[in-house]
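Of the protein chains in this complex, one is absent; all others appear in place.
Chain IDs A and B follow the sequence of writing; residue 1 opens each chain.
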Amino acid sequence: MAQVPKFTKVQELIYELPIERVMKKDVVKVTPDTSMTELKEILRLNRISGVPVLEGEKLVGVISIEDLIKALVQGDVQAPVRKRMTTQLITVLESESVVEAVKKFAQYKVGRLLVVNEQGQLRGILTGGDITRGLLETISLDYHAEEISRYRAKHIFEDIISDQTSLILRYKVKAKDFKKAGNASSKLKRALDRLGAVPEVIRRVAISAYEAEMNLIIHADEGGELTAELQPEVIRVTAIDHGPGIPNVDQAMSPGFSTAPNWIRELGFGAGMGLMNIKRCADSMRLESTVGKGTRLEIVVFLRQESGEQQTPDEERGPQPS
Amino acid sequence: METRIVNLKEIVGIIGGRILTKQPKFDTEIPSCGASDLMSDALSFMKPGSLLLTGLVHSQSVRTAEMAGLAAIVYVRGKIPAPEVISLADELSIPLIASPYGMYEICGRLYSAGLDPVMK
Partner (left out) sequence: MMSLKEIIEELVLETVSSVRLTNRPVAGGYAADLLSCAMKGAKKDYLWVTLQSHLNVVAVASLLNLAGVIITEGNRPDPETIARAEEEKVALILTPKTTFTVVGELTLLGVRGEP
């Protein structure tokens, strides 16, 4: 899932957002007979800088603070709006996208645009501030929908310049600590979620890590360490311990083979399926061990769908190979 | 056997279930169901969003549901997990349901109700 940087999102939105989504619909209006003094109060009370002038339903002009100031300077405050208003109407259609408004603002250097429908009737008013506010609201709505909080952490890989950036998470796993079994994998799973990984990838990594963690707890004399190295394209999970070591790695890999004590089965593990599960979930897996020294299990899961050979997680149910 | 999509509320009714965790979304649709006491097995074949029937009340059942993305767990035979297991499940928002019936009975009822088995 490629991240959409905010910059491009705004550009997209300017072309996509229709003006009617961001304009002010509740328009304060005046008539041509309104006096400039009344206009002053209207502008002040509503904290706006200009209003359209309507004769009945018909849009006939627009009048702004600039016009008011000119009237004040010329001592003409008693004049009706009709005398001081601008009749050149700069309008945009409500169905047009915001980009049209942006163009008009640049072209005409006005403070506001009159938004009309196809029939020329006034539908709303649009200022630069309305556009900004509308864009921000839409972006934040979209981001909520996309759970932007997940992408925020992903900036680590994009903001930091290097030939290769990786995030390393290390978890200590205590031997025989069944109450805490799964804690490390759970934390790793949550970290991946925050970093914006795809749910299916998270699931495969979580299951692999969990099985690896269980193996450390069941078999390792002194527990071990579960390490996850996260890069934009790939996640590498390594489980390392310092004993007792596996005498026959091939045998360990065969389904159903287990050296776990029987009572482990009462905890739901120890049926010899852990390594098979990992193999099924991972894109690649490597198990190395020396008796008396320790064991190293490395699991690789690719993040992009195109790279590497992706195993489908629910394949291979049915009779186990003999 | 005709399968259909059943929701959590219906399931709880069919199995005489009691919710042990905070109130779940009862309209959650459960596409499939699996029965297992072996967590490695559940991790291997349970589809995300499905229901796990198990007699394993240890915290590992909750961890398994978390890693595999399961919708909820039904503990069979009237077994109740320890309080810390229930709080863990609440933290992870995984509904836990206790049923007085045995695994066999529950499978029979849910299968007859049309719940899809989790299969290849």
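FYI, contacts are C-beta pairs under 8 Å (C-beta built on N, C-alpha and C of every residue); 3 or more make two chains touch, one makes a residue touch a chain.
Fair warning: this is a prediction, and the values are worked out from it, not measured in the lab.
Every shown chain touched by the omitted chain in the complete complex is listed here: A, B. Residue A:Glu266 is the one among A:Glu55, A:Glu137, A:Asp177 or A:Glu266 that touches the chain missing from this view.
Contact with the undisplayed chain is limited, among B:Ile15, B:Cys33, B:Ile73 or B:Ala98, to B:Cys33.
Panel shows subunit B; residues 1, 33-38, 41, 45, 53, 55-56, 77, 101-105, 107-112, 117-119 of it touch the chain omitted from the view.
Considering the complete assembly, subunit A touches the hidden chain via residues 256, 262, 265-266, 268, 271, 317-320, 322.
Criterion: only the chains that are shown with their structure count from here on.
Looking at the complex, you find that subunit B touches subunit A at residues 37-45, 47-48, 54, 56, 58-61, 63-64, 66-69, 92, 119-120.
Across the complex, subunit B is touched by residues 178-179, 181-182, 185-186, 189, 199, 203, 206-207, 209-211, 214, 265, 267-269, 271, 273-274, 276-277, 280, 314-318 of subunit A.
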